[in-house]
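See below for the structure under consideration.
With one protein chain held back, the other chains of the complex are shown just where they sit.
Moving on, here comes subunit A:
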Amino acid sequence: MGLFSTTSASHPAPKISSDGAPIAPDRTQRAKCWEGRDAYFQCLDKNGIMDSLTEKDKAEKSCAREGRQFEGNCASSWVTYFKKRRVMEYQRNQTLERLRAEGAKEMPGELGPGALGQKP
């Protein structure tokens, strides 16, 4: 999806497996990354910022510390993904609410939070 970017300098280089490929983040690394993400998004919420990619300067000014923590614990592709997903989920919820307000009926078997048209 065109999320190519170089690995963040602050993010520790991944371990290399026996056949020379970088090992994916393990459970503890993932948990740490998610923690950083949640703290960052909490800060964005507090400052009324939804899209930290388009409102980059504002986010940088208000949540610099949380932002660095977030980027330090996650691969940069994950950072971009989470930031985009936050916006996407917000828009989806807005759409659902608007539809509900218009009196749309919910179909049985509603799709889960990570359903169609989402990143992995």
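We adopt the following convention: a contact is a pair of C-beta atoms (placed from the backbone, for glycine too) under 8 Å apart; a residue touches a chain by one contact, two chains touch by 3 or more; residues count from 1.
By our rule, contacts and distances are computed from a predicted model.
*Asks:* Out of "Cytidine deaminase-like protein", "Sco1 protein", "E2 ubiquitin-conjugating enzyme" or "Trafficking protein particle complex subunit", flag the one the UniProt entry gives for the chain missing from this complex.
*Replies:* The UniProt record for the chain left out of view names it "Sco1 protein".
*Asks:* Which positions on subunit A touch the chain that was left off?
*Replies:* 1, 3-7, 17-27, 30, 33-34, 74-78, 81-82, 109-115, 118-120
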